[in-house]
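Okay, structure first, notes after.
Omission of a single protein chain aside, the complex is shown with its protein chains in their original locations.
Showing chain A:
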Amino acid sequence: MIERRGLGRPMAHLVLIVGLFIVAFPIYYTFVASTQSLTTILRPPLPLTPGDQIGANYGEALFGGIGRIGGVAVTTLLFNTLVMALGIALGKIFISILSAFAVVFFRFPLRMVFFWLIFVTLMLPVEVRILPTYKVMVDLGMIDTYAGLILPLIASATATLLFRQFFMTIPAELVEAARIDGAGPLRFLKDILLPLSKTNIAALFVILFIYGWTQYLWPLLVTNDNQMNTIVIALRKMVSFADADTPWHMVMVTSILAILPPVLVVVLMQRWFVRGLVESEK
C-alpha cells in the first residue's frame, strides 16, 4: 500500500467523502421522502430529515396494498421478484455448469459446434428475440406464470464461457486421479468440480441475481395480471404523468424496498469473495 504523507491523506478522504455524498444522497433523499405524507412531498421544499409517516407508509405498502397497481401489496411484488431473480440466477448457473462440464470434459461429435452455438447466442439477447420468445410463451400458456418469467432468461453464454474457462484450468491429473478413485462423471462434478467452483458460483450468483432483479422489458411483456408484477414493473405503473395521481410517498417506499434485497445480497456475498480470494486452494 502506498503511504501518503502531509496533505495527501486528508485530500484523499475529502475526495472519497464527496464521492460518497454524491452517490448516497439521492438514496437518502428517497428514504426521507418515503417517510413523509403525500401532501408534504407535493409541497416543496422537501425536508432533509425523516418525517413521522414512516410506520404508516411502510405498513400500508407492505401489508395493505397500493391502489394504483390494483391494490397489490409490496410483499407480493417482492416475492415475485425474488422468485424470478433466484430462478434466473440459479437456473443460469445450473445450465451453464452442466454445458461447460460437457464441453470441457467430454469428447463427443460436434463438440466445438455446440460450443460455438452457445457462443453465438451472445448475439441474441432478449430484446432481439423478443417476438418469437413471446409467441412461444403464449403457445405454451406461460403468460403470467413464474416459469414464463424465468425460463426465457435462463440460457447464458456468458456464464457458460466463464465456467468453461475455469474448468480448463483444472489440472488433467486431478480428473485422472478421480477416475482412478472410482468417481464417475457426475460424482466428479459433485465432489470435486462444484466445491472448487464455489467462489466462481458465488461471484456469478451476485451478478446474475442483480441482473434478474432489475429485469424490465421481459416481465413487462409476460405479466398482465397485477398479482404477477415484479417490483420494477409495479414501480413503473405507479408513476403517472399527472403528478397528482402519483402516490409519491408509496413510490418512494417501493423504491427503497426494491433496493434492499440486491444490497443485501452484495453485502452478504462480499465475505465469500474475500474468502475465495484469500484462500487460494488450487
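The criterion applied here is as follows: a contact is a pair of C-beta atoms (placed from the backbone, for glycine too) under 8 Å apart; a residue touches a chain by one contact, two chains touch by 3 or more; residues count from 1.
As a convention for this text, contacts and distances are computed from a predicted model.
Trainee: Refer to UniProt and select, among "Rod shape-determining protein RodA", "sn-glycerol-3-phosphate ABC transporter ATP-binding protein UgpC", "Tryptophan synthase alpha chain" or "Aldehyde oxidoreductase domain-containing protein", the name of the complex member that is left out.
Mentor: Hidden chain, UniProt protein name: "sn-glycerol-3-phosphate ABC transporter ATP-binding protein UgpC".
Trainee: So which of A:174, A:207 or A:220 would be touching the chain we can't see?
Mentor: Spelled out, the listed residue whose C-beta touches the missing chain is A:174.
Trainee: Quick one: say which of A:183, A:203, A:220 or A:265 touches the chain that got left out.
Mentor: A:183
Trainee: Which of A:143, A:192 or A:266 sits in contact with the chain that's absent?
Mentor: Going through A:143, A:192 or A:266 one by one, A:192 is the residue touching the chain not shown.
Trainee: Which residue numbers on chain A touch the omitted chain?
Mentor: Output for chain A: 171, 173-174, 176-183, 187, 191-192, 195-196, 279-282.
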